[in-house]
Structure formats: C-alpha cells, structure tokens
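A protein chain is absent from this complex, but the other protein chains hold their places.
Residue numbering begins at 1 within each chain, and the chains themselves are lettered A and B in the order written.
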Amino acid sequence: MSSVLNSVAALGALFLQFVSALGVFALLLAKILARTTAILKRPRLIAAQVHFLGNHSLAIILVAGLFVGLVLGLQGYYTLRRYGSEQALGVLVALALVRELGPVIAALLFAGRAGTSLTAEIGLMKAGEQLSALETMAVDPIARVLGPRFFGGLIAVPLLAALFSAVGVLGGWLVGVALIGVDAGAFWSQMSDGVDFWNDIVNGVIKSAVFGLAVTHVALVQGYESKPTPDGVARATTLTVVAGSLAVLGLDFVLTALMFGDT
Amino acid sequence: MQGRNLNLAVGAFVLLGLFALLFMALQVSNLGAMSNGPTYEVKAYFDNIGGLKPRAAVKSAGVVVGRVRQIQFDDQQYQALVLLDLDTRYKFPKDSSAKILTSGLLGDNYIGLEPGGDPDNLKNSDRISMTQSAVVLENLISQFLYNRPSESAPPSAGSAKGAGVLK
Partner (left out) sequence: MGPMTRQANSQSNVVAFRDLSFGYGDRRVIDRVSFEIQAGQVVALMGGSGVGKTTLLRLISGLVVPQQGHVEVFGACLNPKDQQALFDVRRRMGLLFQFGALFTDLTCFENVAFPLREHTTLSESMIQDLVMLKLECVGLRGAAMLKPAEISGGMARRVALARAIALDPELILYDEPFAGLDPISLGVTANLIRQLNSALGASSVVVTHDVTETFAIADRVMVFAPSPTGAQLIAQGTPQELRESRDPFVRQFLDGEVDGPVRFHYPAPPIGKALGLGGNP
C-alpha cells in the first residue's frame, strides 16, 4: 500500500517539478523579451550568434536533409507503386518534408548540435564567474549574453528548416526521377498542385519558428540555471537535448492539430 | 571572427535560407501557378459542393482560368454559395455552366467552366445559373480520402441531376 502511495507522491513531485521548470522557462523568456529593444541595438552580436548557431549547423542539416529526402523518395516509391500512383511521389515527399519532417528534424538536430554548445558555453561562463563579472561591470548579462543567442537561434532555425526541406525535396527528386525514372513532369506538377503555399509552406515556417524559440530558449535556460560545477554543466547539456526534443515533439502535435485539423 | 568575414558568412547563410524558401514557394507549392493579376468575381449556387475547397482551381478546357475565393452556405435557398475569382483576361458568356469535377482518381475537386452561347459576357458580381453539383460517388471517395464525417443528409434532389452523369 505504501509503495503505491510513494509512487503517487513521486508522480506528483515530478509534475510539480515540471510546472516549476515551466515557470523558470517563462520567467527568463519574459526577461529576455523585456530587453528586446536593447538587444536589437547590437545587431553585430546577433549576427555573430546566427553564424555560430546557423552556419555551423549547415553541414549536418544539409546532409541529414539529403538523406531524409533520399529515403522518402525510396520508401514513397515502393509504397505508391502498389497502387499505381508513382506519379504522386513528388507531392508525397514535399508534403512530408514541408509539413512535418523539415521543421521537426531540423529542430531536433539543432537541439543536439547547437543547443548543447549553447548550454555548455553559458554554463561554463556562469561557472567561471564571467556572468557576475559582466554584472559588476554594469553590463546586463541577460541583454548581452542571452539575448543575442536567443534571437540568433530564432532566426537560424526557420532558415535551417527551409534548407532541410528544400534539400530533402531535391533528394526525393534524385532518387525518384534521376535514379528510378518517375516522370519528372508529373513529379513537379503534382507537387506544385498538391502543396499549398499558405497552408503548407507558411504553416511549416511558423512551426519551425516556434520550435526554434523552444529549443533555443531551453538551451539558454539550462545553461543559465546550471550548477557551476563540471557535473552540473554536463547534466544541463543532457537536459537541453532531452527537454528540447520533447518540447519540439509535443509542440508539433499541438501545432499540427491546430493548423492541419480542418484540411 | 573578423567583421567583414562575419557579415559575409551570415549574409550568405541568410540568403541561402531565403533562397530555399523561395524555391519551395515557387517550385514546390502552388504559389507560382496562381496568377496575381486582376480578377472579377462571379457567384454560383450548388446543391452539393462535395470536396471543393477555397483556392481550388476553376478550369475551362483544362486550363486554370481562376480560383475559388470563398464557399458559403445560403440559408435562404439551402444551397452552397461559391464565390469564384476569374482572371479578367478570360471572358465567359452569361449562360456558361459550372460543374464540380475531380482531377484524376486521387485528386481534389475543382470547378469546370463550360462556355454557353450568350453574346453577353459574365461581369463582376454576376451569377452562373447553370450548375452541376459533385457526383455522389465522388463524395464517397472524398470521404474515404479525407476522413470526412459522412454528410448528414442523403444526396438532395439537386444533385440527383448530376447523379446519372459519370465523368
């Protein structure tokens, strides 16, 4: 009996932990947004972060996008061939990428690659008292360190997702048209008929923007709140990947239901 | 990172991303196909629009001549009111007819315009009087494809007009 009670208590404690983590997340987000004008006055800093987070993630995003596109092309072809609908390969690959795989996978990869380096960097800055040093030099660490990284991620992730989807479509074309021999005209024309700019592409961009915000901010929060010890930073980077990924997948469900529910 | 190199790198990245978006908008989606030219609006009433959606194509002789702007329900006539935007380049006689058709076996519904013989042409806010609703069989197929909850009433008298015509 007591073990059941313990389990319930543990569950409750877990839920409370989650709620308070959400609170920390929201508070820091509010602080960063409150300093938006100050942060935007230093575009050079934001650009440096876009470079650090975006340019440096290009390699993995492009390669992953290509592979996903290739696989989609292959799997899609095998499945569609059974119903004699190989010509729909283009629209299959494009919709899968633009609506779901582009925003989600790009965000997950970003969490792993860029998110962890963000967390580690800020955690180490905190451990080395660099953030306190900024404060004593009358420089707001939230505006100077966290802010540019926040906006840098917000700009970089949608661009990365767009690149992922674009390269994926090309990958699908490579397998379907160039290698297997699906009709190129049918591939592209069915695709452009089937993919709606507002419902699919714009919604996909909105998704990737929301994911970008979630993943970047989770990384910032983990770094900023980490314990200033090697163990603390290591734990924080792990949490960045886990919490960031789960947040992306959870938000994906919510956004998909909202955006594509009526179609 | 040196100032100039940083600007170059970041600018290149942003350009690449925007180019990807442009590629998707034009090549992948239907944005390129949509004409942004001037249009005139025409009304049509249907007993059953089947799976017709806003922004569906309006085609004549297979060529896209316009788009469905809006679909409403008229609770005076208990019919669907479809508003069409037709490209001003293309004129149609007043007695043209509008049918709801399906493109291919797996495709979406679109509106097919067949010209009549009237010397006067349709103008802005005119009404197409001869319409043919979506065929019942195609409704069923739409339901299967789009998991739509089945229509509450059985096909009305209006669509019986088109029931016999299989495309």
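Quick note on the criterion: contacts are C-beta pairs under 8 Å (C-beta built on N, C-alpha and C of every residue); 3 or more make two chains touch, one makes a residue touch a chain.
If you're wondering where the values come from, they're calculated on a predicted model, not measured in any experiment.
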| item | value |
| --- | --- |
| Full-complex contact with the absent chain, from A:36, A:132 or A:229 | A:132 |
| Touching residues (missing chain, whole complex) on chain A | 124-125, 128-130, 132-133, 135-139 |
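Here is the rule we go by: only the chains that are shown with their structure count from here on.
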| item | value |
| --- | --- |
| Where chain A and chain B are represented by their mean Cα positions, the distance between them in whole Å | 34 |
| Of chain A, residues touching chain B in the complex | 44, 47-48, 50-51, 54-55, 58, 85, 88, 94, 98, 155-156, 158-160, 162-163, 165-167, 169, 188, 191-193, 195-198, 200-201, 205, 263 |
| For the chain B and chain A complex, residues of the former touching the latter | 1, 3, 6-7, 9-10, 13-14, 16-18, 20-21, 23-25, 27-34, 55, 103, 106-107, 146 |
